[in-house]
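Once you've had a glance at the structure underneath, I'll fire off some questions.
Note that one protein chain of the assembly has been removed; the remaining protein chains are unaltered in position.
For clarity, chains are labelled A and B in written order, and residue numbers in each chain start from 1.
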Amino acid sequence: MKLIKLASITKKLAVGALAAFLLIFLPFHMGMNLCILRDDGGEWYRNVCHFMGTNYIVKCFEIVLLLCVVFHIVLTFILWLENRAARPVRYAVSQKSKTHQGSKWMIITGGLIFVFLILHFINFYFAKTGLVEGKYVVKVEKVQKAFSAKAMAIQQGQMKEADMQKLQKEYMSIMAAGEKLASDGKYYVNLSKQDLQTYFGENVEEYDYEPDFYNMARDLFHNPLYVIIYLLSFVILAIHLLHGVVSVFQTYGLMNEKYSKAISYLAIIYAIVIPLGFAIVPIQVILF
Amino acid sequence: MATLNSKIPQGSLSEKWTNYKASQKLVNPANKRKLDVIVVGTGLAGASAAASLGALGFNVKVFCIQDSPRRAHSIAAQGGINAAKNYPNDGDSIGRLFYDTIKGGDYRAREANVYRLAEVSNNIIDQCVAQGVPFARDYSGYLANRSFGGAQVSRTFYAKGQTGQQLLLGAYSALSKQIKEGTVKLYTRREMENLVVIDGKARGIITRDLVTGKLERWFGHCVVLATGGYGNVYYLSTNAMGSNGSAAVQCYKKGAYFANPCYVQIHPTCIPVHGDYQSKLTLMSESLRNDGRIWVPKKLEDAQAIREGKKTANDIPEEDRDYYLERRYPAFGNLVPRDIASRAAKERCDAGYGVGTGKAVFLDFSSAINRLGKDKVAERYGNLFQMYQKIEDENPYETPMKIYPAVHYTMGGLWVDYELQTTIPGLFAAGECNFSDHGANRLGASALMQGLADGYFVLPYTVQNYLAAEIYNQPIPTTHQEFDKAEDEVKERIAKILSIKGKTTVDTLQKELGHVMWEYVGMGRTKEGLQKALPLIENVKQRFWSDVRVDESEDCLNPELEKALRLADHLELASLIARDALQREESCGGHFREEHQTEEGEAKRDDENFMFVGAWEYKEGAEPQMHKEDLNYEFIKVQTRNYK
Partner (left out) sequence: MDLTLKIWRQENAKAKGHFETYKLTDISPECSFLEMLDILNEQLINDNIAHPVCFDNDCREGICGMCGLYINGRPHGPDEGVTTCQLHMRRFHDGDTITIEPWRAKPFPVIKDLVVDRSAFDKIIQAGGYTSATTGGVPDANAIPIPKHKADEAMDSASCIGCGACVAACKNASAMLFVSGKVSQLALLPQGKTEAAIRVKRMVKKMDELGFGSCTNTFACEAECPKQLKRTNIARMNREFICAKVCSEEK
């Protein structure tokens, strides 16, 4: 049974190419996450998030990345179905041959990673697109800028006295919130949609609020259940990568007697270092 | 004698094949398509013949009993293939290879055939390299050679310890190409059960589909038999379980003469017998004798202690070891021809110096390991050592191997003329299943050479020469009465075997036959022994036809029935071997009659009375009749074989 009429190797090459893209992406994501660890109230992390969330090239990549994930999953699943069909009668005794680490469980580890990805999307990506409620951040300087713009308009007589009073009231309310929220004097953070309405009124759009990934992450990482799920997911990712990385090289014919050992070691290093880099963040957050 | 015309072309030895090729008849391409050729067997000879004839444009049908042509037992040949390339510049030439082969065969082979073999040997290597056979090479990138028994030059090309495999896969790939191109049709799991002869010519075969049990008829303008040897008559041999002489016997019964059946080669380096359950013996390549030294203890008490497990080989000091081959044959040492090495081992063991079960000698690599290093030895023989270790559970790098002679190859076979045609016109025989090139003893690395020479470079010419006259003959429909008759014979035979429903299994009877053959028609034969053997064989034969028990499933895979059908034919052959051995009152090559030996225990030929090929004619219900083809040595001086 062939669901896609392409040579088996071509299909594998496609899966490999998609995987390779994801492999390149992972270190970037990890680097971004590691910014959480910096003791700067989330400044670096927020800057990175801001860049990632607003740069158009990055946005293009985001789409490509999403497609990669989808096609990687769809293709491997199809291959899995085809491969199962190649053995219609299964063995009575389960196979005991020595296999490459993790290779037998790719479809399962992959599936679990997919489940984690959904969770991850709900938590972060969907918050960004507004599909689910998240926490938000507003920059103090943005508020100040907006106010001074308005104040300028009033001074130049373009605004009425009544407006002036309203503005002052609004300013007071935000400042009051500010004392509570903008501890470092730079951000109003960890605001829910409700908070935004309460503190910034109807004109909240003017203040360019963004999702507060820093606090969302830290909040999540204070939830032990989430941390356990998170850490488990990265153990699973490590298992997936242990085989996946070597597999990409093998499929692209980049293994030979001379340097296959070196590649195997590099793959192991990659498969351990990357998930470890991710895992270190919640551990630090929950422990310290 | 008119019936045994060997059709040797005129001219001097080196011109004969050239002359033949220049004057043979050809078939034009349009006619080739209309001519059917049946090839039975897909070993080196069969596969190469089918591929070559297919490439020429003939309509070839090829049959094998296994599930794939690549399984043929040629695949198990380990050591190498000879050719007179003289790449090492050590004095080799076509003439030298010719001479060595004739001498190795103890002056019992036909000069013209052997010369042709030596002549085409070089083409074989070229052909195989072009097919992608990965022969061993030196750092220069050029082909490497090693030496083999019976030669003082290095002329053996090899591919690790798997030369037969690589050559067969080469032929198999050529065959596969022709199958794809449609000139060859492949029929697997089919066993030839009968030959169809119409108006005195071979016109087809009856096969049994081993999976469905169905009998099938096949027409061919000619039939090429390449079904290998009959070593399994001895039950324990280095042959594969399925190797058999059945097809050859069927042809013999239809009128093809069977030549020199008593020439059976006993290979000196096999893993010894363990017990009754044993089904086969494993060969350890002759190439091991390049670097391995064969010895037994000098003292009887040491041999005794080793047998009882009180001492090991490593406990015997150098001065107490008897390197008997080096002692007896200083010029060739461990590399004497197989028959001589085998007999020498038997002689030592019979004298009580055997190790292991008493029927084994040591093959020691310690001096080679010291000289070359373990890595070099592993590179040369690694896979053989591993094979030995798996079977014997001993590490040959540390303790010497134990080896003993075992039945390996049969020089005898269907009688063929220079064109490889049997006494039935249109029936050709190639490879081990004919008798032609090895005389009374085959040299190591010569079987591969002969199989491929026959298939690639001889049959394409001689078969064409025969078929040139066949273009006038339309294919005969397989409804012809002779096909009916042939199929009925097979049906009858199968029905008869299945109806016996006796108590003895085929294996039991085959083992019994094997014991008789090894005991009385084995390495050392005597008149009394042979006379004793004949009634014993007859006895097994009678028990077979009255008491054999075969599983009855007829319409599906039934290995028991296959074995029974083969055993029936092997019983026929067994008595023929014994009869021929009895007739040949001399010792030559693989045939050693204890009455005929020199004072030093060497074989003593009788050229005066026995310089002939004994070709046996089957007589229904009577004793077979022997015809003689005299061997005339025009170009070579017949001498006593001397390897001292």
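The working rule: a residue touches a chain if its C-beta (ideal position, glycine included) is under 8 Å from a C-beta of that chain, and two chains touch if they have at least 3 such contacts.
Please read these numbers as outputs of a predicted model, since none were measured by experiment.
*Asks:* Sort through B:179, B:224, B:360 or B:440 and give me the one touching the missing partner chain.
*Replies:* The single option touching the absent chain is B:179.
*Asks:* Can you tell me which of B:32, B:160, B:343 or B:408 touches the chain that was removed from the display?
*Replies:* Among B:32, B:160, B:343 or B:408, only B:160 touches the chain that is not shown.
*Asks:* Which of these, B:15, B:67 or B:90, touches the one chain of the complex that we don't see?
*Replies:* Candidates B:15, B:67 or B:90; residue touching the omitted chain: B:67.
*Asks:* Among A:56, A:91 or A:288, single out the residue that touches the unshown chain.
*Replies:* Of the listed residues, the one touching the omitted chain is A:91.
*Asks:* In terms of residues, what is the contact footprint of the unshown chain on chain A?
*Replies:* Touch set of chain A with respect to the missing chain: 1-2, 7-13, 79, 82-100, 103-104, 106, 243, 246-247, 249-257, 260.
*Asks:* In the full complex, which bits of chain B touch the chain not displayed? Write them out.
*Replies:* 48, 51-52, 55, 66-73, 75-76, 85, 87, 123, 125-143, 159-160, 162, 164-166, 169, 172-174, 176-177, 179-180, 186, 188, 211, 238, 240-242, 274-275, 277-280, 282-283, 386-387, 390-391, 393, 456-457, 460, 505, 507-508, 549, 551, 553, 556-560
Everything that follows uses one rule, which is that only the chains that are shown with their structure count from here on.
*Asks:* What is the distance, in whole Å, between the centres of chain A and chain B, each centre taken as the mean of its C-alpha atoms?
*Replies:* 71
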